[in-house]
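With one protein chain held back, the other chains of the complex are shown just where they sit.
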Amino acid sequence: MVIEEKTVKYAGVAAKAAGFVGFLLFCAASVYGGTAVDTRGHELFVPDHDFRVVSLSPGGTEILFELGVHEELVGVSDFCNHPKEFVSSKQKMGGFSTPNLERIQSVSPHVILLNTVVPISIKKQFDRLGTQIFVTEPKSFSELLDMIIQLGRLFNRETEAQALVQEIKNEVGEVARRVETKSVAPVRTFIEIWYDPYYGAGKNTLAGDIVRLAGGRVVPDSSTPYPRINEEVLLTLNPEAIILGHQIDTATFLEIHSNVVRVYAIRNNKIFTPDPDVFLRPSPRVVHAIKEIARFLHPEAF
Amino acid sequence: MGEAVHVNALTVHYDQDPVLKGVSLSINEGEFVSILGPNGSGKTTLIKALTGLIHDIQGEIRLFGKPIRSYRRKDFARHVSFLPQDPPTTIPFLVHDIVMMGRFPYIKRFVTGRTEDREAVQRAMNLMRIDHLGKRHLMELSGGEVRRVFIAQAVAQESSVLFLDEPTANLDINYQVEIFRILEKFNREMNKTIVLITHDINHAARFTERVILLKEGEIFAQGEPVKIISTENMKTVFSTDVSIEYDSNKRPYILI
Partner (left out) sequence: MKTSTRLIPGLFLLCLLLLFSFIFSVSFGAVSVEFSHTVRILMNRIFNTGVSNIDAVQEDIILKIRVPRVFLGMMVGASLSISGLVFQALLRNPLADPYTLGVSAGASFGAGLAIFLSYVIGAYMKNFLPVFAFFGGITTVFIVYLLARTRGRIQVLTIILSGVVVSYLFSSGLVLIMALLGDRSHEVIFWLLGSLSGYHKWLPHAAGISIAIICFTFFFFQDLDLMALGDDQAKALGVNTEFVRILLFSTTSLVTAIAVSLTGTIGFVGLIVPHSMRLVFGPRHKVLIPASAIAGASFLPLSDALARTLPGLIFGSSMEIPVGAVTSLFGSPFFLFLLMRGKKKYWF
């Protein structure tokens, strides 16, 4: 008789305990969220549901679209332009270094996507609003893929992220295979980001990595992300191909480069301007850029 | 002897205030004239107008019969030289350079280094006894020496008319006497027409032959020193009582 009473007592306590723990778990479940790391290495946390995000990064906007983050995206930058219908329905929040802080505050986002580090004054304002910043500045192709995974983790779209990354890997892999098997050697390429003074993109940038994957070898071989060179260096480097990161017409280009016409790329008109919306943007469409550039650098492979 | 300077109804305003009111006078060649008057009576303005340095004037000024407006600047400078009240002392030029500047009216733009200019400068420096100072900087010289340099510049200009604004102000007595003696020599030996402003009534009385007394922008009186420098005039123009004595040449001097 005593044992039966004790069992009942324990069972009761256990049941209450289980109920209590279950209640706690239930509460916890509603504050579940995703933790992720941005390209700076900073950790962020966003709840799984009812979150709001503003994207001042055109690349970020495209990735969010692909991941299915639709309603939760409450604002985009003036420069976000893809996909058209998706973006046109979103409120515009300003430029990269001139964000409209009041508008952003009015939607109180949990996270803002920015394509580069902002001035400290603006960062402090965001801190005061309690808004986290996710910087979308991958320095290589693999960093871009990693960034997509992190965004998936952050916004509770992990499966979609994995799928997207796999798709991109497949397509890029195909291009790389073609270039490797069907062409001779990597083409020495100068990525001209700006002129007067000349700024190039180095191998430690996304643009540089894109060119590498497309079968090019970036010159100058510098660890600086955007090395500044002058005409003398350009002449001596003598790149075989030049890829332009800015828009310019032929006549003007020749005028600006009149002192360096001896360069192989210019003499043989091996100059190409990829669509800047895919070349200079960390987005899923980077595949297009790689394809475009691979076709330009190695026409014999296609 | 012709008329060197002829002034008719000269009126000059600074903003709305009239500084000279209808001044008329005439200075003959070879005269040695002094202009006296209290501060603010228009002495410096008169001299500046006569040397063509003031543009907004009413009335007529003629030099040797021609209106001064009709002279070209360099041409005018060959006839008239002007020594201002406070010649600049902080300029870095050598004494010789400064005297040579007096030859500017004669030097054509594309020609320099003529013998006649060098000789004129040498003569001027000898006359003023500053030839030993030729290579010194102006800033190293005493006040009296600086004045002598600028008078030498005026001499090198070889003009027949000299206007001087207080040439002996703030100088030691020996320099004061020396400068007046030199001017007297210019006047007597070289027949230069000399017009000077001075605060020193005794010097004016002693050395000059005509005194022009200005009061509040008008000529109060002009004539020989013995006539103009009187106790009544001093009282009226300068509001001060003085006693006057006369030296052996019947020139007045003021006793304070």
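Labels A and B are assigned to the chains in the order they are written; within every chain, residues are numbered from 1.
In this section, contacts are C-beta pairs under 8 Å (C-beta built on N, C-alpha and C of every residue); 3 or more make two chains touch, one makes a residue touch a chain.
Source: prediction; values computed, not measured.
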> Hey, which of B:Arg109, B:His132 or B:Lys250 is the one touching the hidden chain?
Replying inline: B:Arg109
> With respect to the chain omitted from the figure, which of A:Val37, A:Ala176 or A:Val233 is a touching residue?
Replying inline: A:Val233
> Hey, which of A:Val260, A:Leu280 or A:Leu297 is the one touching the hidden chain?
Replying inline: A:Val260
> For chain A, which residues touch the unseen chain?
Replying inline: 95-98, 196-197, 227-233, 235-236, 238, 248-249, 252, 255-256, 258-260, 262
> Going by the touch rule given at the top, which residues of chain B touch the chain that is not shown?
Replying inline: 48, 51-53, 55-56, 73-78, 80-82, 84, 87-88, 90-94, 96-97, 101-102, 104-105, 107, 109-110, 112, 135, 137, 139, 157
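As a convention for this text, only the chains that are shown with their structure count from here on.
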>> On a C-alpha centroid basis, what's the spacing between chain A and chain B, in Å?
In response: 86
